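Here the complex is missing one protein chain, while the rest keep their positions.
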Amino acid sequence: MSNFFEMGGYAGYVWSSYGLATIALVVLLMVSLRGLKKSRRDLAHLETLLKSRRPRRKKAQPDAQS
Amino acid sequence: MHRFAKPSVFLKLASAIMPWAIGITVVTLAVGLYLALVASPADYQQGDTVRIMYIHVPAAWMGLFCYVGMAICGAMSLIWKHPLADIAARATAPIGATFTALCLITGSLWGEPMWGTWWVWDARLTSMLILLFLYLGYMALVNAFDDSERGSKAGSALALVGVINVPIVKFSVDWWNTLHQPASVARMGGPSIDPSMLWPLFLIAIGFTGYYVIVLIVRVRLELNERRIRALQLGGVGQSVADQHHLAVPAKQAGAGE
């Protein structure tokens, strides 16, 4: 088992490679998920706001092709 | 083609793909990491530092793969004015940049003990650094304009021209003499890597691809929501509401490009 951690004397290089890769990929995923959550909140907020102001107005369709 | 690329169709497709992508990513990365760190043998010359390869090489592949994807989407956005293609290109850039940076950093961590240097300006390392700068340039450019359509145009043009760098990265080790060794996997006469070392390499590469799909879907959804917010602000109750409630997107940008 100690062999596994020592990596033949190259522990610093090997483990920092795997550590940095893990950190970078997890951080990118987290930032993206957080951004998605925030955008959903903002969108829901805006939609309820619009509904309360102009109940009859059709929802805008920004997704539609111009 | 446009029918398939409609955001509503994309969202349906993405929801169907997502659980599969998560499953494949988790399983291949778990098995791949076990093989990479525990079950695979040390190299006869490089010892345990060869394990850095299982991150370094898949990250390099992803850096190139994402760039090609980004450039194709950029071209589609430039030529056919496809909004979803533009969104996909924007969503791909940070993922590709992350993989490229990882490739450079792990390469450094491998080069120091084996070659005896963190960095040299040989053709392979330099062209890979240029790839990172192309990603950063694209990301800076698409966000540099108030009018998001102008940003997309400029960014897509850069992405498209920069595609020249992809074959340069790949063949740099053949065209020039470099400190970096020639290709080990995609080469004439088959891979020069022992099968026991190829398995972790391929599994982690599949895992990274799955990760790319997951983050791509998340980021495309995010961007679709934000565009919708902008459009609602512009077409809905308008500026006063947006200002009143301090919504994330400045009114100036609202609806740009629609």
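Per-chain numbering from 1; labels A and B assigned in written order.
Everything that follows uses one rule, which is that contacts are C-beta pairs under 8 Å (C-beta built on N, C-alpha and C of every residue); 3 or more make two chains touch, one makes a residue touch a chain.
Everything below uses one rule, namely that contacts and distances are computed from a predicted model.
Matching "Tetronasin ABC transporter ATP-binding protein", "Cytochrome c-type biogenesis protein CcmE", "Transport permease protein" or "HEAT repeat domain-containing protein" against the UniProt entry of the left-out chain gives the name "Cytochrome c-type biogenesis protein CcmE". Every shown chain touched by the omitted chain in the complete complex is listed here: B. Screening B:14, B:59, B:78 or B:131 against the full complex identifies B:78 as the residue touching the chain left out.
By the touch definition given at the top, chain B reaches the unshown chain through residues 41-46, 50, 53, 75, 78-81, 113-117, 120, 122-123, 157, 160-161, 163-164, 168, 175-179, 181-184, 187, 192-194, 196-197.
The rule is simple: only the chains that are shown with their structure count from here on.
For chain A in complex with chain B, the touching residues are 4, 7-10, 13-14, 16-18, 20-21, 24-25, 28-29, 32-33, 35-36, 38-40, 42-43, 45-47, 49-50, 53-54, 57, 59-63, 65-66.
Residue ranges of chain B in contact with chain A, taken from their complex: 2, 6-8, 33, 37-38, 42, 47-49, 51-52, 55-56, 59, 81, 83, 94-95, 98, 101-102, 105-106, 109-110, 112-113, 211, 214-215, 218-219, 221-222, 224-233, 235-237, 241, 245, 247-248, 255, 258.
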